[in-house]
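Every protein chain but one is kept in place in this view of the complex.
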Amino acid sequence: MTTPTTTPVAEGLFAETAAGPRLLGSKCTTCETPYFPKAAICHNPNCNDSKLEDAEFGPHGKLWSYTVQYYPPPPPAKYDEPYKPYAIGLIDLPEGLRVLAQVSTVDPESTVGGADVELVIERLYTSPEGNEVTTFKFRQS
Amino acid sequence: MTTPTTTPVAEGLFAETAAGPRLLGSKCTTCETPYFPKAAICHNPNCNDSKLEDAEFGPHGKLWSYTVQYYPPPPPAKYDEPYKPYAIGLIDLPEGLRVLAQVSTVDPESTVGGADVELVIERLYTSPEGNEVTTFKFRQS
Amino acid sequence: MREVAVLGVGMHPWGKFADKSITDLSRTAVEAALKDANVAWPEIEAVSAASSRFSGGKGWGLNGNDIVEEMGSTGIPVYNLSAGCAAGGNAFNIGYTLVASGLYDKVLVFGAEKMPKGMIQTSGVEEETDPEYLRQVSVGMPGPAFWGMLCSQRMAEYGTTEEQLARIAVKAHDNAVHNEYARFRKKFTLEDVLNSNMVSYPLRLYEICPISDGAAAVVLCSAEEARKHTTDPVWVAASTVATYRYDDGIPRGLASVVPPARTHHSEAKLAVSKAFDDASLAPKDVSLVELQDNTVYYELAFPEEWGLCEPGEAESLVEKGETTPVGSLPINPSGGFLSFGEATTAMGVFQVCELAWQLRGEAGERQVPNAKVGLAQTLGLGGNGTATILKR
Partner (left out) sequence: MREVAVLGVGMHPWGKFADKSITDLSRTAVEAALKDANVAWPEIEAVSAASSRFSGGKGWGLNGNDIVEEMGSTGIPVYNLSAGCAAGGNAFNIGYTLVASGLYDKVLVFGAEKMPKGMIQTSGVEEETDPEYLRQVSVGMPGPAFWGMLCSQRMAEYGTTEEQLARIAVKAHDNAVHNEYARFRKKFTLEDVLNSNMVSYPLRLYEICPISDGAAAVVLCSAEEARKHTTDPVWVAASTVATYRYDDGIPRGLASVVPPARTHHSEAKLAVSKAFDDASLAPKDVSLVELQDNTVYYELAFPEEWGLCEPGEAESLVEKGETTPVGSLPINPSGGFLSFGEATTAMGVFQVCELAWQLRGEAGERQVPNAKVGLAQTLGLGGNGTATILKR
């Protein structure tokens, strides 16, 4: 019998740092444009000197808007059975980044546009082998 | 235990008729253009009155040219293991049709361009269930 | 660039046709367009086709080559355009360019689709380097969730009601009753719509377009050719293509920048603005619009994003019936994607067919009175937007 483990849904997207959970991206030091996930070069067409360095984003944000996903998303998305609707939001971060993420609330229908939200790393689903697969979400307090 | 059967590799391509094996196609009665397999409309751009009727082609033809297929073809092609090279030819029929087909000879390297060939229906491969899957070939006499 | 006319249009009805191939649908549409144009196939000098991800085209998106083989291989140039759901619009744009530049006098534009069963995945690439793939696996978010988020933000900002959303779907079906090419030709009541299942809050099942099979074709020609056939042709006033801007506030992967101002669907706005410029026309000149109503939300957002109405005004236009064929801003008199279902790569060509019928006054009971200028628009994966203006 193997011990259940926790694995991120994708490598290099987020991390639990000493200061708490953070999104892992990059920032162009020339034009200050933030990128999530990391970019190979600056995609700002007005920036003529791409200089990217690693950057961490979060945990604080504001929910610009949201939806509730009432039906199970098609593959390659995965979820725990039985499927339970969840909220998805567009979250504006003070670093100038607008991020797509699940919104973690007890009842997805209680999600509120404009609310303050905070980055968390939570289970997305449990794999058939019993491993917990985690993703980044934003929690509405 | 099921009895092994013989099935054609595709429906409606060929048949064993009272007169012998034939390819099943169509012919435009306006412009005399032959089609194999059957066409829904006449594809001759100079024909302005498409009138298709069913037509049978074969068994006699002349080998315009040939190759020997020395490596196993990729899927969706199927063949009996171990793979044995076979000849493939372009066969000109007196009905004005140039057909692609395997050339059935004892030794594929003995295939001869320009040779007279005759339509046969033969095994292409045996399915894992033991059924013989047949196709049209032309035999060099 | 010289003047280009829409000489003929043709469609196969939209629906699900299990017993027909994509070539069957295509042939019906192309033969109808040729007949409408009174042009024989060998007269066609080039083909510009929407390239399908799902059907035909030998699995390589060669849908234009399929139709040329079917109609008869005359050796003409064929262009197959990929642009997600904007492919039909892109194909129209290249067809237009081929005639406008003086290269060819008669060009066929065409789009056809047999959609696969079930839900469409946004991306076909299952790699973490693909931003769409990454969004699906890490957020569990299919396409319609975008529409839900945009719509709920609009509700918060303008107080849009669920009933207003439902009214748009009701209007779409009222129009489709009179369109023999539509898939759904029955009336829906407000209750029907409001009782349909919630899909992506606040959007319900009947407020989102399903998928369909369909095919549409258009024959374009030079002014000289057009005048041989008719004294009053339908003209292409403009045809444009654009992509989204870097500062657009809708993430295409996992994130975007926070835009300086409300900047959404910049690909559509850029294409439409450029079309007005190219045509020397203004939003007020538009008699009717065929826009990409994958969801009712777009009938509220697009008119204000393109300057057809004031911000926040669209809801009251819907309530007053101004977006019906007899209103001041008729939107999707065809019945739109909501009544047809989306046959992805055929939609941009389908819109041109409807505009042509409307401008000719041949739209029967869904006719927009005195239609002089029609605007069509598509939007596709990858940030592709297209706009077409026809005039009479």
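Of note:
Each chain gets a letter, A, B and C, in the order it is written, and its residues are counted from 1.
FYI, a residue touches a chain if its C-beta (ideal position, glycine included) is under 8 Å from a C-beta of that chain, and two chains touch if they have at least 3 such contacts.
Everything numeric here is computed off the predicted structure, so don't read it as measured data.
Of the chains displayed, those contacted by the omitted chain across the entire assembly are A, B, C. When you scan C:10, C:72, C:214 or C:303 for touch with the missing chain, the hit is C:72.
Contact with the undisplayed chain is limited, among C:200, C:295 or C:384, to C:384.
Across the interface with the omitted chain, subunit A contributes residues 40-48.
The chain not displayed touches subunit C at residues 1, 21, 23, 51, 53, 56-62, 65-66, 68-69, 72-84, 90, 93-94, 97-98, 100-103, 122-125, 129-130, 132, 240-246, 248, 252, 266-267, 270, 381-384.
Of the residues in subunit B, those that touch the hidden partner chain are 9-11, 13, 25, 33-37, 43-46, 64-71, 73-79, 86, 88-90, 92-93, 96-102, 109, 113-114, 124, 135-136.
The rule we apply is simple: only the chains that are shown with their structure count from here on.
Measuring from the averaged C-alpha position of subunit A to that of subunit C gives a distance of 33 Å.
Subunit B and subunit C, compared by their mean Cα positions, are separated by 44 Å. If you average the Cα atoms of subunit A and of subunit B, the two centres end up 57 Å apart.
Taken residue by residue, subunit B touches two or more other chains at no position, since every residue touches fewer.
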